[in-house]
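I have a structure here, written as structure tokens, and I will follow up with some questions on it.
Heads up, one of the protein chains got dropped from this complex, but the rest are sitting where they should.
Coming up: chain A.
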Amino acid sequence: MTSTSDTTPTRRGATSATRWADLARNPLVGPLAALVVAVVAFSLITDTFLRPANLSLILQQSVVIGILAVAQTVVILTAGIDLSIGAVAVLGTIILAKVGGSHGPEVAIVAAVVTLVLVGLVNGALVAWVHLPPFIVTLGVFTAMYAATQLYAGSQVYPVDKGILTWLGTKLSAGGLTITTGVLAMLAIYLVAWYVLSQTAAGRHLYAVGGAPEAARLSGIRSGRVLVLTYLAAGLIAAVAAWAALGRIPNADPNAYQNANLETITAVVIGGTSLFGGRGSVLGTLAGTLIVAVLRNGLTQAGVDNLYQNIATGVLVIAAVALDQVSRRRVQT
């Protein structure tokens, strides 16, 4: 999809040059091109990359960060940022494991969803109604949630019994391709988020609140409510990510996913969503998530040291933001 600033339909009879310019301005083009280039390059460099088993592996490895990155995208589209999302998801895994052990998996899922939505509500209320900067609010919630998780877990790891708590790890085979239900869940969440953001009034409002808050206020959009709902949705998505995490590793570890916040921001930024709000898309974020996973996997296949992989990811993030700045300037002139 495209953001509000790019939705002008191509004029009938526009020259091909303008069409190309329109295309180049579409924030989805960069990330998709990068993804294609990476896939082609690794297919040529290594003999193992293009195997169906390996490709499905990349999808499986993207599930948890990919789902969390949807939450991060909607928050960033409102010109906010969620530094708590990873820690909140980890709290979700511990709730699922502990409550699941004592009260059964159904109760655990309800408990995790309710708790994480409440945390989202707290984030949203502080940002929208107390007018605190999202950076500060979510940083504080991150610190508090990390500690609360450690306390609740007693600094222990909880293995999870199989069943619906690990259901999102169920493997589905079709031909040579093996994917998990978690992969399908991730794709479904992207689809829903794309639909809501681009095809509904609520989605348009969210873009407006992030991109042009004053105009949004003047046109009667209730910004506060939009913001609260956004953070609330982020909490809900984090609960799904927590569930998916247990599908991937049937073990709730309070020390896990410490870098999840940064990894989601990386995926969002590489996916072409502007950190200044109002511009970008979840489909870009999906591409961003996959680019990072493809890089990790492909560079490993090519025998490149871990630390060089981190350098590559870092360079990519800076390049993506630079690209955003350049195209933003072009839009303004």
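Just so we're on the same page, a contact is a pair of C-beta atoms (placed from the backbone, for glycine too) under 8 Å apart; a residue touches a chain by one contact, two chains touch by 3 or more; residues count from 1.
The working rule: contacts and distances are computed from a predicted model.
Q: Just by its UniProt name, which of "Monosaccharide ABC transporter substrate-binding protein (CUT2 family)", "Activator of 2-hydroxyglutaryl-CoA dehydratase", "Decaprenylphospho-beta-D-ribofuranose 2-oxidase" or "Cellobiose transport system permease protein" is the chain not shown in this complex?
A: UniProt protein name of the non-displayed chain: "Monosaccharide ABC transporter substrate-binding protein (CUT2 family)".
Q: Pick from A:104, A:159 or A:314: which residue touches the chain that isn't shown?
A: Of the listed residues, the one touching the omitted chain is A:159.
Q: Any idea which of A:101, A:224 or A:250 touches the chain not displayed?
A: A:250
Q: Thinking of the whole complex, not just what is shown, which of A:20, A:195 or A:308 touches the missing chain?
A: The one listed residue touching the chain not shown is A:308.
Q: Which chain A residues touch the hidden chain?
A: Interface residues of chain A facing the absent chain: 45-46, 48, 51, 53-54, 57, 60-61, 64, 155-157, 159, 245, 248-251, 253-259, 296-297, 300-308.
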